[in-house]
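Missing here: one protein chain of the complex. Every other protein chain is in place.
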Amino acid sequence: VLPGFEGAGVDPRTVRELRLEIEEFHTAYCETLDRGAVAEWPDYFTEDAVYRVTARENVEAGMPVGLVYAEGKGMLRDRAFAVANTEMFAPRYLQHFISGIRILSVAPGAIRAQTNYLLVQTLLDGPTTIHQAGRYYDVFVREAGRLLLKERQCVYDTLIIANDLVYPV
Amino acid sequence: VLPGFEGAGVDPRTVRELRLEIEEFHTAYCETLDRGAVAEWPDYFTEDAVYRVTARENVEAGMPVGLVYAEGKGMLRDRAFAVANTEMFAPRYLQHFISGIRILSVAPGAIRAQTNYLLVQTLLDGPTTIHQAGRYYDVFVREAGRLLLKERQCVYDTLIIANDLVYPV
Partner (left out) sequence: VLPGFEGAGVDPRTVRELRLEIEEFHTAYCETLDRGAVAEWPDYFTEDAVYRVTARENVEAGMPVGLVYAEGKGMLRDRAFAVANTEMFAPRYLQHFISGIRILSVAPGAIRAQTNYLLVQTLLDGPTTIHQAGRYYDVFVREAGRLLLKERQCVYDTLIIANDLVYPV
């Protein structure tokens, strides 16, 4: 378990509503990335958001510093721009599968949740393979009625090579 | 995005109800196929339904003609009969996984939705591998209170060989 993401007692009715809403958030977020619309990706975050991608191995060793780290929407936009405008890797299709949304805690300013993701990839003219399996550890806030990510930590199980992390998860 | 399947503003409450109902539809549809009961497969479609399976590559090139095309329940029945009564490929188990149901538009006669599917396959005495990853682009209508497919377009990412398309997705 990622520190700060221990489960607390949440009312079952609240859990139900929030997990369905967060499922809809994930669906929109993942569809944006799967469509390749990386320029729209920062819109799912707050202005002061933190985005991090870390190996589970590192988290368990108490070293939560990840291969990817962005703080603030400006950095996310820079990253999105760089990804959209460079050809750093072979063309491929990506598709996300989501399962196991857990609502961990609900406070006025922050909803903490955890979700399994499976990211499959297809290189052109190749088979589809598992690209990355991991968990999102998220802190959501509500702005103008809409959920936004104040924090997203992607903790992956898969051994990752640097190239694999060019594209947001 | 497949032409005709752009998202329109749909009321969140309607989205919630419909996506849960469509999830139940997918569950029944996929379970029928995973069980190998291909003769029951046409029952998920309207009399005038269109069923198509196309590579994402072709869709993006503006060539939506697919490897598989069936128009009308009669053609679906013929196809189901042919699949059920021929031994065209090695015995295998198939299993569907569904994620990311998006309700795109809701009109009196038609609900448009998009869903990610992952189809895994097990050849007897072999490992389980990804057979096909793709998206359903669906048009549902309600007949006698029950959702039916008036149109299902399966757009797959995976490089497909002709043999792989014998069995319905």
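For reference, chains read A and B in written order, and residue numbers begin at 1 within each chain.
Methods note: contacts are C-beta pairs under 8 Å (C-beta built on N, C-alpha and C of every residue); 3 or more make two chains touch, one makes a residue touch a chain.
Every value quoted in this text rests on a predicted model; they were computed, and no experiment measured them.
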Among A:70, A:101, A:149 or A:169, which residue is in touch with the absent chain? A:101
Cross-chain touch to the chain not pictured, restricted to A:15, A:75, A:106 or A:123, is A:15
Across the whole complex, the chain not displayed is touched by subunit A residues 1, 15-16, 19-20, 56-57, 97, 99-102, 114, 116, 118, 129-130, 132-135, 157-159
Can you name the residues of subunit B that touch the chain not displayed here? 20, 24, 26-28, 30-31, 34-35, 93, 95-99, 118, 120, 122, 124-130
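Heads up, the rule we're going with is that only the chains that are shown with their structure count from here on.
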Cα superposition of subunit A on its sequence copy subunit B - rotation in ° rounded to nearest 5: 120
Quick one: report the Å distance separating subunit A from subunit B, using the average Cα coordinate of each chain. 27
